[in-house]
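The complex appears here minus one protein chain, its other protein chains still in place.
To keep things simple, chains are lettered A, B, C, D, E, F and G as they appear, and every chain counts its residues starting from 1.
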Amino acid sequence: MSEKASIEINEKWCKGCEICVDVCPRDVFEMRNFVAKVKDIDKCTGCMLCEQLCPDFAIIVHAPEKKKKSVSV
Amino acid sequence: MSEKASIEINEKWCKGCEICVDVCPRDVFEMRNFVAKVKDIDKCTGCMLCEQLCPDFAIIVHAPEKKKKSVSV
Amino acid sequence: MKPRTYMMQGNVAVAEGAIDAGCRFFAGYPITPSSEIGETLSKRLPEIGGKFIQMEDEISAMGAVIGASLGGVKSLTATSGPGFSLKQENIGYASITEVPVVIVNVMRGGPSTGLPTLPSQSDVMQARWGTHGDHPIIVLTPATVRETYDMTIQAFNMSEKYRVPVILLMDEIIGHVYEKVTLPNIDELTIINRKKPTCSAQEYLPYIADETLIPPMANFGEGYRYHVTGLVHDETGFPTNKTDQIEVMLNRLNSKLDKYSDEIIQYEDTFTEDAKIGIVTYGSSARSSKNAMRKAREQGIPVGMIRIQTLWPFPTERIYEFGRQVSHIIVPELNLGQIAHEVEHAVKGAAEVVPVNKINGDPIHPEEVLLKIKECI
Amino acid sequence: MKPRTYMMQGNVAVAEGAIDAGCRFFAGYPITPSSEIGETLSKRLPEIGGKFIQMEDEISAMGAVIGASLGGVKSLTATSGPGFSLKQENIGYASITEVPVVIVNVMRGGPSTGLPTLPSQSDVMQARWGTHGDHPIIVLTPATVRETYDMTIQAFNMSEKYRVPVILLMDEIIGHVYEKVTLPNIDELTIINRKKPTCSAQEYLPYIADETLIPPMANFGEGYRYHVTGLVHDETGFPTNKTDQIEVMLNRLNSKLDKYSDEIIQYEDTFTEDAKIGIVTYGSSARSSKNAMRKAREQGIPVGMIRIQTLWPFPTERIYEFGRQVSHIIVPELNLGQIAHEVEHAVKGAAEVVPVNKINGDPIHPEEVLLKIKECI
Amino acid sequence: MDYLQYLRLDKFPHIWCAGCGDGIALKAILRAVHNIGWEKDNIAMVSGIGCSSRTPGYVDFNTLHTTHGRAIPFATGLKMARPEMNVIVVSGDGDATAIGGNHLIHAARRNIDLTVLIYNNHIYGMTGGQVSPETPMGDFATTAPYGAMENNFDISGLTIAAGASFVARCTVYHANLLGKLIEKALSKKGFSLVEVMSPCPTAYGKINKKGTGNEMILNQKQLAVRVERAKTMSPEELKNKIIIGTIIDRELPEYVNTYEKIISQAQRR
Amino acid sequence: MDYLQYLRLDKFPHIWCAGCGDGIALKAILRAVHNIGWEKDNIAMVSGIGCSSRTPGYVDFNTLHTTHGRAIPFATGLKMARPEMNVIVVSGDGDATAIGGNHLIHAARRNIDLTVLIYNNHIYGMTGGQVSPETPMGDFATTAPYGAMENNFDISGLTIAAGASFVARCTVYHANLLGKLIEKALSKKGFSLVEVMSPCPTAYGKINKKGTGNEMILNQKQLAVRVERAKTMSPEELKNKIIIGTIIDRELPEYVNTYEKIISQAQRR
Amino acid sequence: MSFHYEIRLSGAGGQGLILVGKILAEAAAIYDDKNATQSQSYGPEARGGASRSEVIISDGDIDYPKATNIDLLLAMTQEAVDKYANDIKPDGVIIVDSGFVKNNPKGDFKLYSFPITEIAEEKIGKKLVANIIALGVIEKLSGIISEEAIINAIRARVPKGTEEINIKAFKQGRDLL
Partner (left out) sequence: MSFHYEIRLSGAGGQGLILVGKILAEAAAIYDDKNATQSQSYGPEARGGASRSEVIISDGDIDYPKATNIDLLLAMTQEAVDKYANDIKPDGVIIVDSGFVKNNPKGDFKLYSFPITEIAEEKIGKKLVANIIALGVIEKLSGIISEEAIINAIRARVPKGTEEINIKAFKQGRDLL
């Protein structure tokens, strides 16, 4: 796994609730056409908050290797 | 009402449970032929315990006037 | 008085009918597709001094309406299949204690959770036999929103008059359709209230009836202290185990409605005079059937229809006659032939009974009935 | 093996039959006159590694037996009228999810609390129609203690084979009478267990059936993970709102028993070959009737009797035939004519149906049947 | 006082067994009613099914013997229809806490002005001695031949947690106190409950070798500890004791009252 | 972790509304299951009826969607039939505390080894927003047009009083903690319960002007107070707060286990 | 239908008449290899009040398990004898406990009256075994079940440890005649 986080959004499942937009501490998401999009992946710290809080299983965060360990899931 | 207690036992209702015999502090009752009888009314203080505890509404205690007031029912 | 014309949903018509019938207490538990009845009444009842309570389940809702009715307040509960199953024990209680109550069941697809949002007419037999033991019951079924309003009032009237639980059995289509209705003025309505005892409290025997077979009913709290029990009781209202008393009690209970069958049993004839092919149906299926019948008549086919309004007691005699008039009786219904079976029983082999059954969640389509009509020629 | 001859009560015979059928779980709630079933099993089940639980009410008892059966353990519950009413919602659940369970109702007088200690046969229609929606169900009714034992085993067998709730409907007389019985040896019994899937877990579709119409059933925890719901579902077990899928599912469900009616429908003919007067009856009323029939035969009256063992599905065909053979069919039963109505339906007017009804808590007396027989000559 | 004025004398002798505590409890109720001075016409007594639930049949009030476990819902409807009526529910441990447990906690939650008396005899008396949610663990019953395997409810704790205004417990032996507690309960506006420890020699005493009714009642004398004293005792000391007295007495909004306010509000609009 | 391995992917997207908390709760369950390492074959998830009760349909366990309010009895039977199975009940506030309230307290009393998750959204979501025993007094619902008139249950207090071994509460916003609490609950031998505060924007949020799902979830951040901190706060300070964390964790005899012992005893005789 | 004998045992709840019925039926059916049924009527739900137990013994099938034509009636209370004396068949047998039955019934039957409960208390020291004393009387008077069969059935049915006292009571009953 890379040093950098990456995020997959499943647009078919996203219902546009904007929770990810609101909860991400680094303002990584934005809404476009009623679904969430990654606006700026570089800011992502891989904290997993968005993944845990997306009610639609629409976000998968691939956290960077080192960070991942510090996150207890 | 008189100065002395008097006790009515309704033998038709008495089921012979012996509670009155057991609870009377003055040993006023006895069992005869499976129903309760007053053995010695003179001992009765009119404390009402037997009346309150007879499950069959078979005992009525006519407590002496003065005592009655001290018994809160 | 301003004209009472509205676009109204069937479920709302139940609520409005109940209010106009004098109902001032509703206890229920939400369930699709009946919830609008309670929702409407939760708003409307307090406005007119009545009370609504959402109970913890349907069993308690049924208990609460019986308790309130005993207190002298006309009471309603409403539910759908799963809740109707739960209410059964206490429906039997209302039946044996002769406490007037009205129960609405807006039918959805069953069994079990089934098809919660789709129409069905499959609780017809349950409405008659859902509780244990032989018992009297009246079951009415409307086909339009206006009739829903009227029948709700009738249900209260019958319940009060005969001291019997009355079930208003609707299907989801009637419960949910919005239709234009013009309601009668309040002062045009006939409202029946329970007969009260005229004797003194000392003389009052709660379960002794004159030739009407319906004992006068004292409300709790009005000075007539008496005992009400779901055990078989004698005329004093107290339990009995004596065969002769049991017999008197249960016979009156189970036959009291027979005396009034003429006024209880209602049905609507359309084009039956000259009919050679018959339709017997009810509720929303009657609407499909009417449509089909019109089309058939346009094509010159002599079809006539009896729309049953009182499902129970069943109009056996009328159906028997009809069976002797026509060659076939088509029975469209949203179940597997519950009323068709009863029609078969009634006609005693005189006419062929042709069920049209549908349980896939779709209403019966007029074309489906038309097809059957044509097959019967 | 030592001969298994005992004085045994009907209710105890249910318990022993259940154990011999392989039942290892009982959930119930006490109610007269069925309580001895649970009492016996509370003692007996742990001795053989089974479990008994007294639940908080009948609703939960019904839920628990379905849960346990899904876990692969044959399960029983027992009750009487009021509890039977409460179980109805979950009986419908067992029916639509096709989970095998056996429910005993030892009938007492109704409606409501009614006559808790007195015999009755008045839950016959409820056993068929008590839950909402069209649904498959089997109802068996025994007339002796030995038959109670046998039928309990049969009830389990049918339940397992057809994946349907089976109701053993007894009356208080059969439940409470002590009678001499000689039970068969365990190794002589036919015990049927649910058909398990032979396919892999990946391929398993819980509600797809071959021409047997009965889908193989995987138990929870055995590697076949699937979904069970009381909503109408498709072959995968998941809810569906699609009319075509609903139709497939509900049609199979409601017709699967038809395919096996020959093996499900049981009745016993006595003296019917040459009968001119017929009796159709069941349960304890069949004992009174048999006694009456013997006396009538002694007097040279050609009476014959069909004792119904499978109340539902109803033996319509056999009764129809019988109706064409005899002039009258007398139907003694401890209710107001529930089976008489069904007999009327079946005979289509061919014979006169003569109900003998009794609801005063007394059993039907042989003399009462004899009287009717004589009236029919 | 004269109990007989409140009774339906033609129904006596009552059906309860010799030594059953239920008759003693009934007397306590009547003393309470008498002391408060309620009119018989304004009292409704509602019960479910069970030995205890036979009580209403004996009293000359408006009496309602409902279905098993459902007394409280019936009483709820009646109270809402007739708020001026004093509604008393009499119930058994099985009736109130097994099949009727949900209604009990919901009535407590609503804090509706009912008084519920639960006659706790640790058993299903009427149906012949099956285990109840109040059968102490290890005790025998016809459906607990190996001893009861389940914990039992602390009825007071449960109803307090659910929201009751007033909760008390008493033995029938302490009949005088019992009458006073019932009087307090009846007088309380809001949901009130008194758990009445009532011996059942027939269905519970016998199988558990607790002796006859009189012995069981005398035994209560030994076991009872006043709530005030209990506070000074350790859990070990309190083991198997019966704590008697007022357990909670608090002010909370009462349901029917709240509803009446809503009505005037709705009607003003 | 990979949630998808536990899901029935062909059933997605799920039926829950945009912003509904139920999906977040489901994720927390899956994390807990994953961390404990249970086999999917050994897990049964049982539910009643409601939005929350649709959960089992989405997970690749043995799943059982029962009747309204009755999940716990079904789960009880299943657990007794298969003691080795891990049985999880998912329920709504209406399902578990209204119609199913009795089963909830009885399962707690028996201390049977089930884990019950109650998604508390203060409303009947599935049926379109009727009042629930968890609707805060004064809040609106389709059957509470004048505001809810009844007190609501403290679910934790009630189940503790009934006899539960483990009780916790958490918001979906605190998803990480939620997962851990569920993990604790699942690991507990005995009756365990987690009350999951899950926003329902559609049926509760809208009518009560609480905003959309994201707003409601963010609001939980403001309202939540850890159990440890709550102990240091006054009742006034705690008003309207949501106390999150483990509320009770205690050892009590577990029912199925007790039963197994009785069986060996009975068989030895 | 050669042999058919109907017994009704009546009195109050708690007098142990159901047990007597079961012993009689079991003795006849299991130890004497006849057919037998025993049934009983209950008061409200399962408790209290009047008690009635019926035993039918036959060497054929027993269609109808309720007594219709009673050969022998045991009545342990006045209420019982008043209620049931009429159901006895001509020349049948009635046994009453004279301690409780003060007004003897009149009719076409043989009446036997003994202070059964008193004897139990005095001779055996246990009021409770009155029922078993009555059983002895029944055995002797009916003559349809062997003594041995009844003793076997007593052993099988009474609580462990009370076998001997019960057998003593049974013999005491037999000896009354």
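Here is the rule we use: a contact is a pair of C-beta atoms (placed from the backbone, for glycine too) under 8 Å apart; a residue touches a chain by one contact, two chains touch by 3 or more.
The model shown is predicted, which means the values in this text are computed figures rather than measured ones.
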| item | value |
| --- | --- |
| Residue among C:G71, C:G92 or C:P116 touching the omitted chain | C:P116 |
| Residue among C:M7, C:I186 or C:C199 touching the omitted chain | C:M7 |
| Touch criterion as defined above, residue of F:I24, F:A44, F:A107 or F:M126 at the omitted chain | F:M126 |
| Selected residue (touches chain absent from view) among F:I15, F:L223, F:L238 or F:L252 | F:I15 |
| Touching residue (missing chain; options C:K87, C:K161 or C:R287) | C:R287 |
| Residues belonging to subunit C that touch the chain removed from view | 5-7, 32-33, 35, 116-117, 173, 176-180, 284, 287-288, 290-291, 294, 363, 365-367 |
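Note that only the chains that are shown with their structure count from here on.
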| item | value |
| --- | --- |
| Chain labels contacting subunit C and also subunit F | D, E |
| Lowest number of touching-chain links that must be crossed from subunit A to subunit D | 2 |
| Two chains joined by the most C-beta pairs in contact, as defined above | C-D |
| Farthest-lying chain, centroid of Cα atoms versus that of subunit B | A |
| Subunit A and subunit E, separation of their C-alpha mean positions in angstrom | 57 |
| Length of the line joining the C-alpha centres of subunit D and subunit G, rounded to whole Å | 35 |
| Subunit F residues counted as touching two or more neighbouring chains | 65, 67, 98-99, 101-102, 106, 133, 146, 259, 262, 265-266 |
| For subunit A, residues that touch 2 or more chains besides their own | none |
